[in-house]
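As structure tokens, the structure follows; a few thoughts come after it.
A selection of the complex's chains, in situ.
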Amino acid sequence: MSGDSPAWVNLHELADAAGPKLSAQAAAYFNGGAGDEHTLAANPADWQRLHLWPRTLAPLDGSHTRTMIGPNAVAHPIWLAPVAYQQLAHPEGEVATAMAAAAQSAGMVLSSQSSVAVEDVANAMRTVADPAGDVAPLWFQLYWQPDRALTLNLIQRAEAAGCSALVLTVDAPVHGVRDCERRAGFSLPAGVRAVHLPHGVAQASTLAPLLQAAPTWHDLNWLREHTRLPIWLKGVLHPADAALARTAGMDGLIVSNHGGRTLDTCVSTAWALPRVADAVQGELPLLVDGGIRRGTDVLKAVALGAQGVLIGRPQVHALACGGALGVARMIRLLRDELAVAMALCGCSDLRHANRDLLA
Amino acid sequence: MSGDSPAWVNLHELADAAGPKLSAQAAAYFNGGAGDEHTLAANPADWQRLHLWPRTLAPLDGSHTRTMIGPNAVAHPIWLAPVAYQQLAHPEGEVATAMAAAAQSAGMVLSSQSSVAVEDVANAMRTVADPAGDVAPLWFQLYWQPDRALTLNLIQRAEAAGCSALVLTVDAPVHGVRDCERRAGFSLPAGVRAVHLPHGVAQASTLAPLLQAAPTWHDLNWLREHTRLPIWLKGVLHPADAALARTAGMDGLIVSNHGGRTLDTCVSTAWALPRVADAVQGELPLLVDGGIRRGTDVLKAVALGAQGVLIGRPQVHALACGGALGVARMIRLLRDELAVAMALCGCSDLRHANRDLLA
């Protein structure tokens, strides 16, 4: 973060720079996708393939990146996605990430497989005031547990720690076919673990128990009854599922394919987003993630109906490269790119962005 | 098959691993395709290009891969395609393959150019009980012979050995233009031969006699009269031919382009399958092969109207790498991938899979 010529000037270079900082196993875990990684590749490619319309001579004075994400007024729409086991990237793990999020006014969704306790993460966010003195939202991501008591315990810890929403991830009832992890023989090193989960709760090695325990639409009622927090579903791609989520009284959706880590050759999120947006007709707020690497990608996501975006892998790349400062710089860079993209598209307020921005 | 990190975790790596185990001639024979190998490349590519719709929160408890293939109830829809001269890959040849098929409850279609006698293959299958004690089906693939007595003899041997269907391959009246074989100067090494065929019956070197001997729709009547077994046609791609096959009283079709080994630049099987399915309107059971390398490919094939799939080259790659155990592992891996893909698409029973799974 000195005045020197920077080590990386965009998120691709950041990914490259992270390479040497990660063990082969951690790199396989963080970077890999399912199967032949078609979806992993399609996610960024499909954002880039969309064409923006530059607009000229529009009034730009007073332009800003402020917007709403669900009920939260935020300084900009760039959030951090839940990414497990961040101590694999940096000893401070999710605490460092949270400090960066707070400093850059970025909302953060903490993984239920966090390697640091939610209470510590929440504290870290609170101690770092953003320039305006606001504290960015912290949400808690939930994987449905075979044991309801355990699920309930997670919810209550998240509520107590001050998380302002729950994110139920629904696109990973089973582990994706992640060949690079299998090839690397990935396993967690000593000292890194999912601190919210009991020691024994490792992923089952056969499918049947997982399938039996997988949550269904029906289970959402129980969840709704056991928390006062808004509930978002993460991993919805099919418009019909989006409609069901609305009926089920959910508070928001994260259009996601888990960063291409679960079902290979599934649709990209850039492709699915406008279809989901059409299905929910603005009655359910949407976030989207998967392959967002440029400010132009953020603007396109908003133009297609998302209120904001989540950033996955670049988060851990930045953490590996520079700890909290690295993550902060990554968020700032994206936000600056977004502001430039808005100006060149004649867009002074994201809340007016729509499909007319796209050619 | 030990607990060590595996030598290959998917079928692409398996193909690579097979490389050093095969002579240059055998590799040319097994891997090559016709002409410039456009169709060889299009087969897998066109499966991969199809996009699946992930579905969320569907009930998955009790999911299974059981299905029907023609009249056969099977544990899963992954069969082994007829592949000639398997002793080129492993001294035990088709016997090892058959043991793997039986152990993994996979149906097997034995080539009429098998390097091992059908009786030995049938025996091998019977001696390996699958976990449920069932014996997977063994079918016999037929190339029409200029000499009807010879054809009849083949049929009767297959029937006597206990084969439960005949598969007449109709897409190779002449040898494809297989440049890599020609370049390698491929010929069978001493000790490997098509044991069901008389020594002299090598492929004619001029076209005219082959064209004269090629079977026609008319010959199917004779075939129907001379066997009590169900007859499937292998190599049908055009919907009009599918309709003719139905009129001709065939029992099933294998949508196939011979793994891209006959007519280069012909349509891929992923492209043709739904068109054939539309033509037969469910009145003729369909299998499909060509480039199936992932569980997602299997699911897509079923979604497009096939009851099951056949696996060609990976069979001999696995045989070369690990004999019967290798082939068994290959089938198991595909089946596991299929189960994961089903779960992520919210599909608990293949018999309900249809085009809605595809985006």
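Per-chain numbering from 1; labels A and B assigned in written order.
Rule of thumb we're sticking to: a contact is a pair of C-beta atoms (placed from the backbone, for glycine too) under 8 Å apart; a residue touches a chain by one contact, two chains touch by 3 or more.
Predicted, not measured: the structure shown is a model, and the values here were computed from it.
Sequence-identical chains make up the whole complex; the displayed set comprises 2, and the total in this structure is 4 copies.
Here is the rule we use: only the chains that are shown with their structure count from here on.
Superposition of chain A on chain B using C-alpha atoms only gives a rotation of 90 degrees, nearest 5. Per-chain CA centroids place chain A at a distance of 43 Å from chain B.
Within the complex, the chain A residues that touch chain B are 35-36, 38, 170-171, 173-177, 179, 182-183, 185, 207, 210-212, 214-220, 233, 235-238, 241, 244, 257, 262-267, 271. The part of chain B that touches chain A in the complex is made up of residues 5-6, 9-10, 12-13, 48-63, 294-296, 336-337, 339-341, 343-345, 348, 359.
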